[in-house]
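Heads up, this is only part of the complex; the chains shown haven't been moved.
Each chain gets a letter, A, B and C, in the order it is written, and its residues are counted from 1.
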Amino acid sequence: MVLERVPTGIPGFDELCEGGLLRDRTYLVSGTSGSGKTIFAMQYIVNGIQMFNEPGIFVATEERPQHLREHFSVFGWDLEKLEDENMLAIVDATSTKIGLPSDEKYIDVRPFDTRSLIDQMITIQDEIGARRAALDSTTSIGFSIQDPAKFRVELLKISTTMEILGLTSLFTCEIVDSSGISRFGVENFVTEGTIVLYYTRSENVRVRSLEIFKMRGSNHSKKIHPFEITDKGIVVHSREEVYSEI
Amino acid sequence: MVLERVPTGIPGFDELCEGGLLRDRTYLVSGTSGSGKTIFAMQYIVNGIQMFNEPGIFVATEERPQHLREHFSVFGWDLEKLEDENMLAIVDATSTKIGLPSDEKYIDVRPFDTRSLIDQMITIQDEIGARRAALDSTTSIGFSIQDPAKFRVELLKISTTMEILGLTSLFTCEIVDSSGISRFGVENFVTEGTIVLYYTRSENVRVRSLEIFKMRGSNHSKKIHPFEITDKGIVVHSREEVYSEI
Amino acid sequence: MVLERVPTGIPGFDELCEGGLLRDRTYLVSGTSGSGKTIFAMQYIVNGIQMFNEPGIFVATEERPQHLREHFSVFGWDLEKLEDENMLAIVDATSTKIGLPSDEKYIDVRPFDTRSLIDQMITIQDEIGARRAALDSTTSIGFSIQDPAKFRVELLKISTTMEILGLTSLFTCEIVDSSGISRFGVENFVTEGTIVLYYTRSENVRVRSLEIFKMRGSNHSKKIHPFEITDKGIVVHSREEVYSEI
């Protein structure tokens, strides 16, 4: 039995893990604030559409969709166009939380409710038949649920639904420092693997690097690889390694 | 699509981030006590008025407006004059908290109430049509709300209102040491970027430096740059770098 | 009196502990996320069946049985076949937790209930007469019980039941870092020994190693031995030692 791989299309990444993620699994992308998690997640979705013809869903709990569209235009990604083509759905899980109206097509009710998010994903699936999804980020959901045990169960519901809907997904997770791999200590329990993004100082300069920390069923790289955010998005230097202290 | 930049006018700073902040976003200015957060925030507002003709709002939750006026006179900034010209509004969110009368024009009721602050900002907008705002500091609001999850939601309401009112804003945040980038671990979740001010010891002398830790949609400097507080306010040495341990 | 040993069959491991585990005892396998606990536990069960003709039970609280079957096929282990032969029972203690149907033969009800798990194990024993068991992992049970003192009592019930049913068992435990040997500080109180799996950085590469930290009644190796995950599963280098900092 050979397991099916879903390539991220992020330059340099897939060759670190036997060609990509496992089909129908959920993975955690952890990193401190500003480490590149949102870019990584969106690039995975955009590549899915543009390179592999797989529609994608992006659930945004932190950045308002309009900001996402603006920020990602600098990488040459025209999200609005992809949305118009019914290849991309951005779920606005931010605006209504604060009692303000949202112009978005897909909005998530207030306060956070797993059931309604799941219903909405099912509806979207009917419309666009997505194969990939990203939830950015689990951390703000964690803040609203607070109890780690309950948070774990809710994430488990979401990840299982995604798997059942035939989605290969990324969950982002904002950690406070690089000493742990998840914020609330439970996010890695509902996912099949963990990718950690580092943004560390080397003398007076910040350096970005990345590690596949865990990936079930995969003989992945065990090294830490530098990456850059270029004007085309993330580029991983898979042949290079980071030797300095993380 | 080219994103509009709002220059801070702080010498040496804007060239670290493609010309300034993104229009209609909110940024976090974090630092330990005495690191220069209040000066940074006020200089951004004053420069907006004097250099770019953009009126500004300064919400003071810690220092009484009269003290602000006195302290900043040493930098040659005549806040009273700017207020008289209807270019600057200082919201006194300190005085009434302690049951004492305030002579200020704009006062915020007691205890802290997001709704009333938002109403007041809408009123002020009618009067002066501000383009910039500063909230100094989020930390005392955090103390009065206490629950981090609730604090995050209230900050989210304020920042979203500011963005909707067309304000490009700075939120200050007082951290206890430089190991984290926010006090309650949630402030960076409602902002589009984080600027960290350091005040660290190098042998027996304190040195000031600054880092753009995160700025969405921006190819900012990844270095740590020294700055000084001169008799004209903050001056960033954008060409120099700090090599020592932070 | 010579104590009976149960060999794990994991290459290189049994010679570290006088030939294997003690019959009818429960042992803890601790390690951080991705350290190889699930592989270790399943290899112990599979070897029991294939090398020693001892049927086994695998209680899965984290990975869905179907994923386990897929992931372990890469090591050439055909779990489905072993299940069909009535030599292996996989208890699905994951699916129903989230309100979704399970196709599995052995499912555990929701929410976690020690009594029902114990009943199910008794039923399975009637059917397959197992001699080995693995519970992967105790940690998700700990999350749902939360109170460490109560968690300890529930684990004690399970381990004692297993011993009474004539099962020699492994409990896995996911720790956050390698400074402790259990997650909730109580798991090692219900087991007769602790095996710790390390996944640590040596310069820019992760290295796997293993230590028998405690094994009652056994004169075990006191060293730390490197191991690898090969295409046949775990191989311990019992003659080699790890000198670097753990």
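One rule holds in what follows: contacts are C-beta pairs under 8 Å (C-beta built on N, C-alpha and C of every residue); 3 or more make two chains touch, one makes a residue touch a chain.
Predicted, not measured: the structure shown is a model, and the values here were computed from it.
Chemist: Quick one: 3 copies here, how many in the whole complex?
Modeler: Shown in place are 3; the entire complex has 6 copies.
Basically, only the chains that are shown with their structure count from here on.
Chemist: Please classify the inter-chain touch graph. Allowed labels: line, ring, star, complete, other.
Modeler: Per interface graph, the chains form a line.
Chemist: Quick check: superposing subunit A onto subunit B on C-alpha atoms, how many degrees is the rotation, to the nearest 5?
Modeler: Nearest-5 rotation angle for the superposition: 60 degrees.
Chemist: Residue numbers at the subunit A-subunit C interface: does the shared fraction exceed half, giving same, or fall under half, giving different?
Modeler: different
Chemist: Please list the single chain whose C-alpha centre lies closest to the global protein C-alpha centre.
Modeler: A
Chemist: When the centre of a chain is set as the mean of its C-alpha atoms, what distance in Å lies between subunit B and subunit C?
Modeler: 53
Chemist: In whole angstrom, what separates the CA-based centres of subunit A and subunit C?
Modeler: Using C-alpha averages as centres, the distance is 31 Å.
Chemist: Find every residue in subunit A that makes contact with two or more other chains and list them.
Modeler: none
Chemist: Please output the residues of subunit A touching subunit C within their complex, sorted ascending.
Modeler: Interface residues on subunit A, with respect to subunit C: 1, 3, 22, 25, 148-149, 152-153, 156-157, 160-161, 164, 179-181, 185-186, 188-189, 192-194, 211, 213-217, 219, 222-224, 241-243, 246.
Chemist: Within the complex, which stretch of subunit A touches subunit B?
Modeler: For subunit A paired with subunit B, touching residues are 33-34, 38, 62-63, 67, 70-74, 95, 97-100, 139-140, 143-144, 146, 174, 176-177, 201, 203-207, 229, 231.
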